[in-house]
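All protein chains but one are shown in place.
Read from first to last, the chains carry the letters A and B; within each, the first residue is number 1.
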Amino acid sequence: MSEFLQFLFSGLTVGAVYALVALGFTIIYNASDVVNFAQGEFVMLGGMITWFSHAAGLPLPLAALVAIIATAALGVAINKLAIGPARGAPVVSLIIITIGASVFLQGAAQLVFDKQIHSFPAFSGDTPLRFGGATIQPQSLWVIGGALVVFVGLWLFFTRTLLGRAVLATSNNRLAAQLVGINTNFVMTLSFALSAGIGALAGVLATPITLTAYNVGIGFALKGFAGAMLGGMGNPKGALAGGFLIGLIEALTAGYLSSTYKEAAAFVVILLVLFFMPQGLFGRRSTERV
Amino acid sequence: MTLLSVEGLGIAFGGIKAVHDVSFRVEPGEIVSVIGPNGAGKTTLFNMISGVYRPGAGRVLLEGEDVTGMAPFRLAQRGMSRTFQNLQIFQNMTVLENAIAGFHLQERGTVLADLFNLPSSRRRARQAEAGARELLARVGLERAADREAASLSYGSLKRLEIARALAMRPRVLLLDEPAAGCNAVETEEIDHLIAEVAASGVAILLVEHDMKMVMRISNHIVVLDHGEKIAEGAPAEVSRNPAVIAAYLGTEEAADADG
């Protein structure tokens, strides 16, 4: 039992990171119908920039803030410079553009930072907490808490604020939103900033546990995407649940089956979901119009 | 034997009945038109019959065989072809290639023969090309054969789509607004073409907004309003039907509500 609990804790921890990435996917997907494959790089940048600024002498909270703001700015730049100009392009082109952005950011991170693996101190020390025979790192609670706070924050933003509703309106019908006077360009900018910022936050919270390096992004992107898809593309609740589920599946695979192939678990889930319920757990089936 | 019969066909989108309990038949050589105000469900009906949507209720019979919800390519193999209201042209191909694509079922062979350019593959392609050129001539597009399809005018694309559909030598042909965007001369040409095709024994189901054309060439008219069949009969009967007149007079109001 304590063993299971241990796997559960580690699953919830990584799951929280995946959930944050999945939420990032969802925000951009809803605003623009684009699946941003560079989403995982935001997590990498969050970790790497924090490490770099911290190593350069900034206190950790300030370094984290710098990382989140810088990454959000990069997210906006990607939208303005790469995705915006290709609006209306075929999906294949958009896939290549966002993958290109991902490869580019990895290349840039190698140059600006380095190719080493990095970390920084956990926020509340390293003394594990005990629960029913299993232990959990205080940092894990930061990660899980972070995911839940972001989710609640997003929910409040989208349902309670005028700006949030404008974003929702744009995602429902771009043209109609423009007609009622919503500045859809601003909505896009905001979505990318929000999404990149959330990704960076995930990187900040997770790095003390998962460590970071220039090439960790693509793994986060895939698992985040798997989570978003498992929950039903475009559904924030689904993204949260899906992200946590992927984390749990991965941890249980590592614990009970094979730690070498725990990475494979997420892909097997992706494939199974795609084949058997492409609309995901919370998604709706849609009919293509011709 | 009845070529196409539609029995109690219906579908709902998100709880709203788009088409409800529609039945009719099309005999060989007959032209049946489906008319009705905008949003009456005509295209949805077409999409169900041609397998693009899976109907929620009812059956589609092709020569007595139940083909309800069958994939479009299987229906094509059974002799059903169609055109689209908003055009589904292969924009990445030339006009000639679009027409040749209509011969797919006749020209296809084994992949290996195609990969190695075997004589059988070349022969099939040659026959399809000859047939396609003939059809292009029939719809007046022979001179545009080598142009990119994307460069054609709307009216020409409509005719190209008809040529492609005819290439399959269908026994049932569904035409969704074939004359939309065409000038008077072109409309009359299409008019003749449809009559000619019907005369060769093909069952034709037509959606068309040009009422003069519909009245002129249809043997039988089915009137839809709000997804339901409100009248059916010969052109002269239908045009006198009070329910039909009411539906059409209400069109503007309905369009406002839709918009």
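Heads up, the rule we're going with is that a contact is a pair of C-beta atoms (placed from the backbone, for glycine too) under 8 Å apart; a residue touches a chain by one contact, two chains touch by 3 or more.
The rule we apply is simple: contacts and distances are computed from a predicted model.
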Name under which UniProt lists the unshown chain, selected from "Transketolase-like pyrimidine-binding domain-containing protein", "Peptidoglycan-associated lipoprotein", "Alpha/beta hydrolase" or "ABC transporter permease": "ABC transporter permease"
Full-complex contact with the absent chain, from B:Leu105, B:Ala137, B:Ala184 or B:Ala234: B:Leu105
Residue of A:Leu58, A:Ala86 or A:Leu141 touching the missing chain in the full complex: A:Ala86
Absent-chain contact - pick from B:Asn38, B:Asn117, B:Ser151 or B:Ser200: B:Asn117
Contacts of subunit B with the absent chain, listed as residue ranges: 50-52, 71-73, 76-77, 81-82, 84, 88-93, 97, 100-102, 104-105, 107-109, 111, 113-117, 121, 124-125, 128, 164-165, 167-168
On subunit A, residues whose C-beta touches the chain left out of the figure: 35, 37, 82, 85-86, 89-97, 99-108, 110-111, 218, 222, 225-226, 229, 260-261, 263-264, 267, 270-271, 274-275, 278, 290
